[in-house]
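Yeah, one chain of the complex is gone here, protein chain that is, but the others are all in their spots.
Chain naming follows the written order as A and B, and within any one chain the residues start at number 1.
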Amino acid sequence: MSPPRALAAAALAALALAPWVAARYQLSLLTDLLIYGLFALSLDLIMGYTGMVSFGHAAYFGLGAYASALVLIHFGPPVPVALLAGALLAGAVALPIGWFSTRATGIYFAMLTLAFAQLLYTVAYKWRDLTGGSDGIAGVPKTELFWGGPSLASSRAFYFLVAACVVGSLVICRAIVRSPFGRALQAIRENERRFTSLGRDPRPFKLVVFVIAAVFAGLAGALFAPFRGFASPEVMFWVFSGQGLMMVLMGGIGTLVGPILGAMVFILIQEVLSSYTEHWMIFTGAVFVLMVIFLPGGLVGTARRLRARA
Amino acid sequence: MLEQLLNALTLAGLLFLVSAGLSLVFGILRVVNFAHGVFYMLGAYLGFTTVALTGAFWPALVAVPLVVGTLGALIESSTLRFIYRRPPLYQLLLTFGLALILEEGIRILYGPTAKGIDPPAYLEGAIRLGSLPYPRYRLFVVALGLVVAAAVWLFLRKTRAGLVIRAVAQNSEMADCLGADVARVRTLVFGAACALAGLGGVAAAPMTTAYLGMGIGVIVDAFVVVVIGGLGSIGGSMAGSLIVGAAQTWGAFYLPETAMVIMYAVMGAILIFRPWGLFGEPE
Partner (left out) sequence: MRRRDFLTMAAVGGVGAGLGAPAFLRRAAAATPIKIGMPAALSGGYAQYGIQAKRAAELFTKDITAKGGVLGRPVEFLYEDTAGDPAAAVRKAQKLVEKDGVKFLTGIALSSEALAVSAKCPEWKVIFMSTINGAGSLTAKAWNRYFFRVNTSGPMGARAISLYLAEGPMKRFFALGSDYSWGRDSVASFTTQITAAKKEIVGTDFPPVGTKDFASYIAKIRQSRADGVYLALPGQDATIYLKQAHQFGLNQEVKPIMEILELENMKAVGDAMVGAIGSSRYPFTVDTPRNRDFVKRFHAMHGLYPDMFDGETYEGLEWLAQVIQKAGTDDVEKVIDTWEDSGYEGLEGPFFMRKCDHQAVQLGFAVEAVKDPKYPHPVPKILATYPGEKVTPKCRSEDFS
């Protein structure tokens, strides 16, 4: 078995065995990390493979969270229904926003995503009747896997749901980037002008991948709401989008599995450091800056490069 | 009515000081500097320290921009300089990381409580404009904004150094071939941009106090201004500052809850239909 395959098998085994090996708190933390990992993974689709820097990606995470929270509180269906609601809402909103945003490129695209994200954030913040305003929506229940099915209230059960969603999403995303569609995306990232000069229009590709990325971000948010039990405007703020970009870079842009790792490392650094010092932000920032300068491929990218050289 | 006009001009003055640097850095270095707001905040805090040390406000106006500018130049030459050849994403992320470091650094030095400065004695108090008192200090800010705007514009248009800077902005490779020290130009411009932001912070402090979160609060406004005005254009920053200053002032009066939403919509519209802004140049 080649090293990457072996590594993947080991990772899957670790994920499967975790509930019996890890203490209760560690399992909760792992679930949390996987959710952020999914968010970072979705961002890598547009950032790593199509070269689009979005400062508004958190908005889709937030939309997924709110949709999931509202569905679970008001109707109480099995969690997968809420997940579907979250993913669909995120995708539905991403469609018009993406249509407008993809008319711009480069830094203008980034600014535009920021503007739209701020708009959505403001709506969430002010629409108190629906979203609870600045207080958010608390008390989101974990229900069941399907009607009459096993309850998801235990941390072990919910962990499996999250792990399954993340692994499944990774598999789907890998399939997407390896398909002809995915190769077209990479061609757009490499040189958009050449792509156009060959007679192809990049815009539909960008729009489609933008929506797909939003759907996965919405899924992550929809898992977040029942897991943490609430949804609030903070998860839609542009700073969270920026943190997502950091996670992707730390893991490795354009590697899909890297950003999942990057998200975990990012959150873990904060968790560990913040127990020792109130000033953990300086260390996180410093680590990040050093990585940008010296390890631009992130953890996975650098590892792959080292292996290729060996 | 006159009062509102002056309010708009005051706000425009502060916005110009912050956004001019941001615009320049984009135009010449092609970098979106997310740490720009933190230099503004640093200026406010350093202003507080200078006033506390010297007992006077005027030294702060001179010393703080110099200190902040030097710090900016040092940061640029030790970090940004190494990654210009990479895709713009990396520079953007680097400035994001720098912003985190600087913001936390300020918190370590100064603590969480806001620091207040009072305007100097002869700028305290209000002038009577008709029946209304208007703070003298705000008039000073308006004047400061105009003076700095004129100075920057003249520098870029009428001096040789300004010519070199504009050449680098237009085509850095060609400018390099023609003998311009591109690396040094970049460092100087970054430093100058930070100095302007720092000056903005000092000017703002007597009106808003120096407080944590000042940086994040101002950076989005600055982005709106430079997008409207045009990334890379000083004239654009001036126009953008006036527009946003007016919109926020009259918006706060008539539609306080929706003013910002309208601003984001305008920003979005410009990015979609005329991304280079009112005064920028299409690439």
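Everything that follows uses one rule, which is that a contact is a pair of C-beta atoms (placed from the backbone, for glycine too) under 8 Å apart; a residue touches a chain by one contact, two chains touch by 3 or more.
Predicted model, so just to flag it, every value in this text is computed and none were measured.
Please identify which residue in B:61, B:74 or B:252 touches the non-displayed chain.
Considering all chains, including the one not shown, the answer is B:252.
Which of these touches the unseen chain: B:16, B:211, B:264 or B:279?
B:211
Out of B:16, B:45, B:137 or B:279, which residue would touch the omitted chain in the full complex?
Selected residue, touching the omitted chain: B:137.
If I consider the whole complex, including the chain that's not displayed, which of A:7, A:95, A:138 or A:306 touches that chain?
In the complete complex, the chain left out is touched by residue A:138.
Tell me which stretches of chain B touch the chain missing from the display.
The list for chain B reads 3-4, 7, 10-11, 104, 107, 112-116, 118-119, 126, 132-135, 137-138, 204, 207-209, 211-213, 217-218, 248-250, 252-253, 256-257, 259-260.
Where does chain A touch the missing chain, residue by residue?
23-26, 28-29, 32, 125-126, 128, 132-136, 138-140, 224, 228-230, 232, 234-235, 271, 274-275, 278-281
The definition used in the following text is that only the chains that are shown with their structure count from here on.
Which whole number of Å gives the spacing of the CA centres of chain A and chain B?
33
Can you list the residues on chain B that touch chain A in the complex?
It is residues 26, 32, 34, 79, 82-83, 86-90, 92-94, 96-101, 103-105, 107-108, 216, 220, 223, 227, 231, 257, 260-261, 264-265, 267-268, 271-272, 275 of chain B that touch chain A.
In the complex of these two chains, what residues of chain A are touching chain B?
Touch residues, chain A against chain B: 47, 51, 53, 100, 103-104, 106-108, 110-112, 114-116, 118-119, 122, 126, 238-239, 242, 245-246, 249, 253, 279, 281-282, 284-286, 288-289, 292-293, 296.
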